[in-house]
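Encoded as structure tokens, here's the structure I'll be asking about.
Removed: one protein chain of the complex. Kept in place: all other protein chains.
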Amino acid sequence: MDKDKVSLLTKLLETYGPSGNENLVREVIFNEINQYVDEIKTDRLGNLIAIKRGSGKKIMIAAHMDEIGVIITGIDENGYLRFANIGGVSPYVSLGQRVMFCDGLQGVVHMEHLEDIKQLKLEKMYIDIGAINREDALSKVNIGDSACFYKPFVQMGEAFVSKAMDDRIGCFIAIEALKQIKNSPNEIYFVFTVQEEIGLRGAKTSAFGIDPDVGISVDITDTGDTPKAKHMAVKMGSGPAIKIKDNYLLSHPAVKQLMIDTAKEHQIPYQLEVLEFGGTDSGAIHLTRGGVPSGVLSIPCRYAHTPCEMVSIKDVENSIKLLTKILEKEILI
Amino acid sequence: MLLKKLTEASGVSGNEKEVREMIIEEIKDYVDEIKIDSLGNLIAIKKGSAGYPKIMLAAHMDETGLMVKSIDENGFIKFYTVGGIDDRILISKVVSIGKDKVRGVIGAKAIHLQEPDERNKTLKHKQLYIDIGAKSKAEAEKLVSLGDYVTFFSDYVEFGDQLVKAKALDDRIGCAILIEILKYRYSSTIAAVFTVQEEIGLRGAGPAAYSLNPDIAVIVEGTTCHDVTDIDEPNFATRLGAGPALSIMDNASYYNKNILNRIIETAKKENIPYQLRQTTMGGTDAGSIHLAREGILCAGIAVPCRYIHSPISVMSKKDFEGCSNLVKAFLESIREEEFING
Partner (left out) sequence: MRLEEVLSCLVESSGVSGYEHTVSEIIETYLKDLCDDVRKDRLGNVIGYKKGFGQHPIKIMLAAHMDEIGLMVKGIDKNGFIKVTNIGGLDQRILLAQEVIVHGKKDLFGVIGAKPPHLQTVEEIKETVKMDDLLIDVGLSKAEAENFITIGDTITIPQKMIRLQNEIVSAKALDDRAGIATMLQCLIELSKMKHACDIYVVATVQEEVGTRGAIVSTYQIEPDIGIAVDVGFAATPELPKDEVMELGKGPGISFGGNIHPKIHQQFIKIAKEYNIPYQIELSPRMSGTDAQSMQISQAGVATGVISIPLRYMHTTVETADMKDIKNAGKLLSAFILSLNDENLEEFLCF
């Protein structure tokens, strides 16, 4: 992957943006795509909607800008911060990690003394920002401030590793497809959504406003290719995954078929994905108004919801190719 | 006294009629339009001036309670719970059944007759029953029907340093504040919605928001407070006497920062002490409202209530007045063109 693209991806991944606090990410994306689209706007909840006009069907492509994180609920007299989760945050994964606030301030996550580590939960943990007391802490943070996990982007062999791969990689793929599309007959709404991690919320309201004919989300999915993993057919490196189902969506057969046919036509490797938990923005999109046939282009990702989410570079490139080719077709669903 | 009347009325989720009719009586002379939608939400509109936003205010009429499930051959009544009720608060309480408010008691086995380890086990609500003193099933059936709603019997009592004990402070507090707000006129159009079925899934608020499609919404609630001794920050969630509690995030919504900051600005200007809600647990009608149509930006202002969802919930009159004043001051502070379209 060329240097410029890696640089854009790095920027996206390292930007602060836990659910409810997507402004900085939105700015990065806006500046990147503004010149490539016919219209661009931000809706009430903060979704960024970029439109490439066309005479055909309305296609909504969704990738979420928000990442999981934590929100400060209290500051004790010694300057330690107590927190609650924003989205699916595991106490075990958070232990010993660093978090970052929107101004770059960092903190360390650790726990109270426990007799049995099995009792670990977020209520028994705290964040240390190196403050000497409550007053000192209050000069730097406030109750209600949010933080994301801190972990710089790195390339490991044929893979990229970073926090917030979920779903900045989806945003990146959508951005690259947006730039590469030549002559699409469809009217395409690229929606960079907010608050996916806390309930697919941005997708619900933006889809209502757009009222699309077809919806496709671009998001990560789990893999089953690590030691003694729960059985799952998806493997990192075997190509973008076309979602069959997760807990919030049974993909529309016509959308699924469109994606499979396009992959076959252009010899893009692909896999079929059955996910036994979780959801994506398409879970909300497909139930909008009178119903929207929807599917998901999934990027296989190891270690989801950890600061070391890992994707294959080839899968990312193939995902961009697949999304571009799908959107260049006249979609008639 | 308004809050006394409201808290002593019966309105379990799904059966808000008595509360709704009481509220209609209180507001009908002050509003331009009243309507009741197909779920039973009470919607009252007060028109404002052109160039100002339409603000939806929401408070829920329903309270948690019980429902009569069956009557056994001896006239004892088994029940379901409606809304989030901790089974442990049910024993040794007096209840009020149905339209005629038939009195009953939820008893428990005498301690003398219990095995040593019995006292350590929580009795689940399925094992409990209501006794109305009937001698037989037939006698009970004359007074009580299957499906009758049951509330706790609890008087409104003022005690301590300006504290109030009552049932259903969550959310007759919000209803009382909205009623008070509606007595004045504002530049903004006010759509006050007294919602139904909040306690069983934030059900009423969504359709009401869909139909009103306001510019922004402010939800007025009674919220959880556990500021008893030896509780570390932030586990108390809110504190009695520290003023109305402003929401940042809960399990159903991430509230809008812009509106929150404006409310804080108003509180500071008017010298109204306020606090931030220091927990993400619990949810309010904002959960449904903010996702209606293309999204509606919301703020949450609440009065802290100890022992919420029990017959003896407790609030401070200072917090109640502070909350009422803050909501009113915020509405009055809204400038032309502000908040239009969120």
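Chains here go by letter, A and B, matching the order in which they are written, and residues are numbered from 1 within each.
Here is the rule we use: contacts are C-beta pairs under 8 Å (C-beta built on N, C-alpha and C of every residue); 3 or more make two chains touch, one makes a residue touch a chain.
Model, not experiment: these values are computed from the prediction.
S.K.: Taking the entire complex into account, which one of B:70, B:122, B:136 or B:261 touches the absent chain?
M.R.: With B:70, B:122, B:136 or B:261 as choices, the missing chain is touched by B:70.
S.K.: So which of A:117, A:138, A:250 or A:332 would be touching the chain we can't see?
M.R.: A:250
S.K.: Check each of B:53, B:75, B:104 or B:206 against the chain that is not shown and name the one that touches it.
M.R.: B:206
S.K.: Given the contact definition stated above, which residue among A:69, A:87, A:199 or A:293 touches the chain not shown here?
M.R.: A:293
S.K.: Suppose we count only contacts with the excluded chain; which residues of subunit A make the list?
M.R.: Residues 224, 230-233, 244-245, 248, 250-253, 256, 272-274, 276, 286-293 of subunit A touch the chain absent from view.
S.K.: What residues on subunit B make contact with the chain left out of this view?
M.R.: Touch with the absent chain occurs at residues 13-15, 17, 20, 36-41, 67, 69-70, 78, 80-83, 126, 146-147, 196-197, 200-201, 203, 206-208, 210-211, 288.
Just so we're on the same page, only the chains that are shown with their structure count from here on.
S.K.: What whole-number Å value describes the gap between the mean CA coordinates of subunit A and subunit B?
M.R.: 36
S.K.: Which residues of subunit A touch subunit B once you look at their complex with the stated criterion?
M.R.: Result: residues 19-20, 43-45, 71, 73-76, 82, 84-86, 123, 143-144, 195, 198, 201, 204-206, 208-209 of subunit A touch subunit B.
S.K.: Applying the document's contact rule, which stretches of subunit B touch subunit A when the two form their complex?
M.R.: 232-235, 248-249, 254, 276, 278-281, 290-291, 293-297, 341-342
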